[in-house]
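First comes the structure, then the notes that go with it.
Some chains omitted; the rest stay in position.
As written, the chain order gives the labels A and B, with residue 1 at the start of each chain.
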Amino acid sequence: MSGNTFGNILRLTSFGESHGKAIGGILDGYPAGIKIDMEKIQHQLDRRKPGQSKLVSPRKESDRLEILSGIYEGYSTGTPIAFLIWNTDQKAKDYDHLKDKFRPSHADYVYHEKYGHRDHRGGGRSSARETIARVVAGAFASILLEKIGVSITSFVSGIGYIRIEKDFPVPDISSIEESPVRCPDAGISKQMIRLIEQTAKEGDTLGGIIKCVIQNTPVGLGEPVFDKLHADLAKAMMSINAVKGFEIGSGFDATRMKGSEHNDLFKMKDGKVATATNFSGGIQGGISNGTDIYFNVAFKPVATLMKDQITVTDQGEEVNLKGKGRHDVCVVPRAVPIVDAMAALVLADHYLRNLTANI
Amino acid sequence: MSGNTFGNILRLTSFGESHGKAIGGILDGYPAGIKIDMEKIQHQLDRRKPGQSKLVSPRKESDRLEILSGIYEGYSTGTPIAFLIWNTDQKAKDYDHLKDKFRPSHADYVYHEKYGHRDHRGGGRSSARETIARVVAGAFASILLEKIGVSITSFVSGIGYIRIEKDFPVPDISSIEESPVRCPDAGISKQMIRLIEQTAKEGDTLGGIIKCVIQNTPVGLGEPVFDKLHADLAKAMMSINAVKGFEIGSGFDATRMKGSEHNDLFKMKDGKVATATNFSGGIQGGISNGTDIYFNVAFKPVATLMKDQITVTDQGEEVNLKGKGRHDVCVVPRAVPIVDAMAALVLADHYLRNLTANI
């Protein structure tokens, strides 16, 4: 029960350390006969890659995806899809000075205590490089979801104290990708860039918020009690490195509203049941109701600073930790495809689960 | 994969509809040889019971717990603990007028679409009465956690627009239970009561926030990737009826902070590794670091109003829905033992999981 598997029918089991040989995973339960466009999958990987602009980590990773099984002549076969990305740009020496030091707000200390023996290089298993496996598996899930018309759109809605307008309409992907910070509002995007550049000069870091909208979900996905659709989305998002909060629909704002303001009244629209408002965020009683699902994911600022910090060693000595290495000032823009991926894994899994609810 | 089981080693499988024969569950994986104080378990049940004060639903439920297996001569035997509570105060007739109407922001419509056939009475399986099973199982988990010194304290920190002070110290249980709204700040508690009474008069409802603090957690609980301790806590909390948001430690505030402000610097304290601050909320890299775990859970206002609302029937006709039945204005105070319970289930499960990490 080491928690390296995600999903129930569609299951991703991931592996790999930042400076080990490779990062990858096995995606099991993917239905047979689905045409796989490998370019789409590589494209998602490229979206999370470091070194995309001067705003993000200069670590160069070719991150070329290699599929080992489960695809034959361009179609899925229903057998496990194993994949990996070799770790090529490993400067393990960069981490020698950290071997016995616990970096503040990193996982070094807890790994040391939990496992006794750990691969400290680049954070080992706790590195965000682990999310490569999520992005690949999520891209497969997205291909499945496309077949049933579901689309997922994530974007940066906040960095530091800067926020996009709350009711910003669901943007198209091009307006997101044109922005180096993946914020579809051009003006806000520029402010965010300025803030990142300025914070970089201070050797400091930033957090932010990603908003995700899922459209055209069929009615009925999600299970009523523990595996509510938004509970599984919450777990998926909270399992991403640096995430501190999740809210669905009205979220924390709901706590200040009255029932008469918050209730989404049902009405008929084009002969179908619809709702007048959507504070529920597309999910009621844990089950999708066919309206847009939307949620926010809160990221803390990056823990690795280019500033000195005080910390302790595994011998209990207080030491000065020098700012060093290759790191992002703000990972939120690079986390957008990760949020997309985790949302796709949850939706595709629940789509498959729902096939057996009513036969 | 119908999602009625929670946990990995310690597993709760729950059953029951609001107006069926009984609500209950099976708790499996509970270690043998633990002395069970049945009074403690009944006490937790009593804490979630309706009819505790004039502020909450007048539905009378004796909610007397019956244990069917797994306990022998006062000690757990390591076999499944089955339990149930009979549904005695069933006024099913009260729901006849709702049989074909979809109540706004309830699960009626999605159940109708997902299952075709449903028990509509009192919301059936979607009723919050389902949480009885969580409270019972959570009470068992708490007894296990007590043996290792872990304590869990939840309280109401907000109702409607009223909030307790952010840095309110961890209260003792008596100061929580003395307040009819389970808010340990006596002054704020009074304001909340007034707000509830006034809202009741309007036939309207309220939401709020519960804060939970977990103390004395051993270092090392939680798994590094998908089953991060706070990801499992998030899922647990988001699976409770009416919850719209979850944040751990600094939560959404973290998005506005800089890394240099947010990092919890390590230091030595009494010969042990400690942190100078605790924005992480007691969990780093998904694993407990021994400091206090704390998180907030956001509840939307109750969907059932004592006011008329427009809705549609399963035949697609728009109709007026009269406010009727027995319902809470604000369920947040009654949800405190549910938050306690779900937190206990997560912690106890991860405690057992961690026993095999390093043998």
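One rule holds for everything that comes next: a residue touches a chain if its C-beta (ideal position, glycine included) is under 8 Å from a C-beta of that chain, and two chains touch if they have at least 3 such contacts.
Not measured: the values here are computed from a predicted model.
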item	value
Per this structure file, total copies of the shared sequence (2 shown)	4
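Here is the rule we use: only the chains that are shown with their structure count from here on.
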item	value
Inter-chain centre distance, subunit A versus subunit B - centres from mean C-alpha coordinates, in Å	26
Subunit B contact footprint on subunit A (complex, rising order)	1-6, 8-9, 14, 102, 104-107, 109-111, 113-116, 125-126, 130, 158-161, 199, 202, 204-209, 219-220, 222-228, 230-239, 241, 244-252, 254-268, 271, 273, 275, 279-281, 284-289, 296, 298-305, 307, 309-312, 316, 318, 353-354, 356-358
